[in-house]
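A single protein chain has been omitted; all remaining protein chains appear in their positions.
Let's turn to chain A:
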Amino acid sequence: MATAAPPVQKTTIPFWRDTRILAVLFQVLFVIIVVGVLWFFYTTMMAGLRQANLLPSFAFLSQPASFSIGESVIAYDPSNTYGYALLIGVLNTIRVAIAGVILATIIGIILGISRLSENWLLRNVATVYVEIVRNVPLLLQLFMWLALTQTFPRQQDSISIFGLIYLHNRGVTMAWPVTGSDFGAWVPWLWLGLLAGIAFYVVRRIQFARRDRPGVAMPQAFLLAGAVVAIGYVFVGLSNGEWPLSLSIPELQRFNFVGGIGLTPGFAALLAGLVIYTSVFIGEIVRSGIQAVNKGQREAARALGLTPGQTLRLVIFPQALRIMIPPMTSQYLNLTKNSSLAVAVGYPDLFSIAGTTLNQTGQTVPVIMMVMAAYLTVSLVTSLFMNWYNKRIQLVER
């Protein structure tokens, strides 16, 4: 039997049929093609730029920018450098993005809940609103908002909204909290509140862990911190006769408004456009998130005697949040990226300042690279943070 078997011959696969070798060969070829194409672009570009005497360099960053910027978070002067001007742009982008994300989330949640309301009118008005807003391009909406701000009256005849917000042709003036002269006396209380909150949270967590029971400590911790801060506020305010933080309400003087915070028409138009457009998409995410929660959960909560509000807040929303986080992240990123449309409404964000820099210096390649790198950084940091938050929330599920 054993001798009948033919001697096992070591068969070798010819190399053109060996997938391992083919894979290596294919990848080498791929790299050669990609690098070749990129190299071709690079050499053509460098040759052209050398001819135009515009070789890419980052030296312009330390030259004076000599253009003015309409608004900035920190002090800026045309004698500052291009690098500093671009920093102003980054800060302006972050400013509108943060304000936009907060407002869009609040309005979006309201919209999403309205879409599921028992109230026929509310539900249908919300649906019509969503269908109108999300099917019209954002840029068109921004142009409309900008054109609208230009129809506002002079400051003397401002449109007043409850005496807190004034609309006029120079933008928007609205009430805003300002720090008093003895704000410094309140700062220790803020720290104390923060420490008390954290300490309480940690202690409660340890207690839960020891008893091996689930529990919620966050709301009480916030309450405690808030209470400490509030006591400090009253204490400092009473002892010094001036509140450390107060709401400054704009008042019309002879020529302009005093007090409050002023928003330029560009910022107001951009913020309005971004918030209204994004909130509609957030609303849809909230709605589908709530709808995705098992119907039995709602019924069980109602059967336990929870009010509709409690059901939503304590049972439905925490579960819906898990489904909502990933699409919400991409909406936040969309909002940040869409803020680059500021260039169309005259708000000096990163992209618009980069455009001016590019026109003045002719340094196309470095400027575009820097802008892209900045947006990429924001995108990556945001998605890292949201992934972390997502993971933390997912752990709640057992």
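Convention: a residue touches a chain if its C-beta (ideal position, glycine included) is under 8 Å from a C-beta of that chain, and two chains touch if they have at least 3 such contacts; residues count from 1.
Please note the rule applied: contacts and distances are computed from a predicted model.
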Q: Name the absent chain as its UniProt record does, using one of the following: "Thiamine biosynthesis protein ThiS", "NADH-quinone oxidoreductase subunit K", "Electron transfer flavoprotein subunit alpha/FixB family protein" or "Amino acid ABC transporter permease".
A: "Amino acid ABC transporter permease"
Q. Out of A:A65, A:I88 or A:L138, which touches the unshown chain?
A. A:L138
Q.
Need a quick check: the contact residues on chain A for the chain that isn't drawn.
A. 23, 26-27, 30-31, 34, 41, 44-45, 48-49, 117-122, 125, 131-132, 134-140, 143-144, 147, 151, 337-338, 340-341, 343-344, 351, 355, 358, 364-365, 368, 371-372, 375-376, 379-380
